[in-house]
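Only one protein chain is missing from this complex, and each of the others stays in its spot.
This part shows chain A:
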Amino acid sequence: MTVFATSTLPFQSIYPQGIFSDWVLARGQWSGLRMSYRKSSRVTAIRASAEVPDSGVHDDASAPAVRKEIELEKRVVSLREMVNAFPPVPVLKETSTSKVAIGLCISVAILAIARKIMLKQEDRSYQGSVADLVRRGQIRSDRRGSKAFQALRGSASTSEMIIRDFFKLRQSVWLCAPCLSLKPMKYDDPFNNPYVKTDKSSSTVEMFGKVYRLAPVTLTAKEKSMHQKRRSRAYQWKRPTIFLKEGDSIPPDIDPDTVKWIPANHPFATTVSDIDEDLAQNNVYQKDGVPFRVKAEHEAMQKKLEALQNEQRVNEVSINLNSIDYFDQPIRSSKLQEQGFSNPQNDGSDSSSTNHHKN
C-alpha cells in the first residue's frame, strides 16, 4: 500500500488531478521506485519568502552587494520554482506484505509460463523409444533418416533443450527407480489385480477394457501321447558326438548317425583338437583365485623379467672384467720396466705374460 507524502507547499499541477494520481500510482506500483520527498524545496521556499528584502529600504554603503545577493536569490528561487513545477514524486512506504504479494505474482507468472512450455515440450520432447536407442549408443542421431527428428533437434531453443533434458532425466530416474530403491520391488498378483477382473459365474475375464470369454483347453492325455508317437516316427535323430570335416574318414566303431560333418566354409569350423578339454573344464569349475591364463601370463612375464635382469647382471660383470684388463696392463708394464724387464711386446714374450694372466 503506497502512501503519498504530501507537500506542505501548495503547488499547481500541470496535469489534471485524476491522471496525475493514476500515473503516480502506476509508477509506484510497477517500478517500485523509492520516492523521496523534496525537503529542500520547502526550506528554500520558506527561506525565499522570509528573506526577500523590502525594496524600499536601502543602505547606501552595501547596495550593490545586496542587490547582487538579491538577484542571485531571485534566480535561485525562480529555478526552484521551475523544478517544483514538475509533479512531485511521492514517497512509497514499502511493507512486507507488498513484497510477498509481488513475489507471489511473479512466481505464479513464472509457473504458468513454465507449465505452458512443459506441456508443449511434453508433446514434442517425447520422441518415442527410438531416442532411447540413441541414448544407449546403439544408433547415432546424425544418421537417423527421420528429418522431422533432426528438425526438432535443430530448432530447439536453449530453454526447450533444458526442459527436454529435464524430462529425459526424470524418465531415466523413473526407469532406474527400482535399482535406486533399497526395498524389493512390490509386484501385483498377475492373476488378481485391478487390471484383471475374473467373473467366474459367466466365465469371462475383463482385461484392459476388453472382455474375453474363457474357453477350456481340449487337449487330453491320449491326444498328447498320440502326438508323441507321431513325432518319434517322423523324426529320428541322435546327438552328434563326433565332428568331422569333409574328407575325414569315419572311425570304425562310431555310429554314423552320431557323426556331424562340418562344411569347410562354415564360419565356426575351427578344429576341435586345439583346445585342452581338461584344462577348459578346470577353468570352468574354478571358484576362486586368479584365472589360469592370467596367472600363466603373469608367470611368463615374471620369468622374462628375471631373465632380463640376469642378462643385465652378466653384461655388467663382463664389462667390469674387461675394464680390469684394460687398466691393469699399463700398470704392469710400468712395473716390469721398473724391475728391469723389457717391454713384452718388443721381446715377443707378450704371449707368455698374457697366458700367465689368463691362467
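Heads up, the rule we're going with is that a residue touches a chain if its C-beta (ideal position, glycine included) is under 8 Å from a C-beta of that chain, and two chains touch if they have at least 3 such contacts; residues count from 1.
Everything below uses one rule, namely that contacts and distances are computed from a predicted model.
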For the chain not present in this complex, what protein name does its UniProt entry give, out of "Glutamic acid-rich protein", "Transcription factor IBH1", "Putative septum site-determining protein MinD" or "Proteasome subunit beta"? "Putative septum site-determining protein MinD"
Touching residue (missing chain; options A:I106, A:L279 or A:M301): A:L279
Sole touch to the unshown chain from A:S78, A:Q228, A:Q309 or A:N322: residue A:Q228
For the chain that got dropped from the picture, name the residues of chain A it touches. 128-130, 132-133, 136-138, 175-176, 178-179, 184-193, 195-196, 203-205, 207-208, 210-219, 223-224, 226-228, 230-232, 234-243, 260, 262, 266-272, 274-275, 277, 279-281, 283-289, 291-296
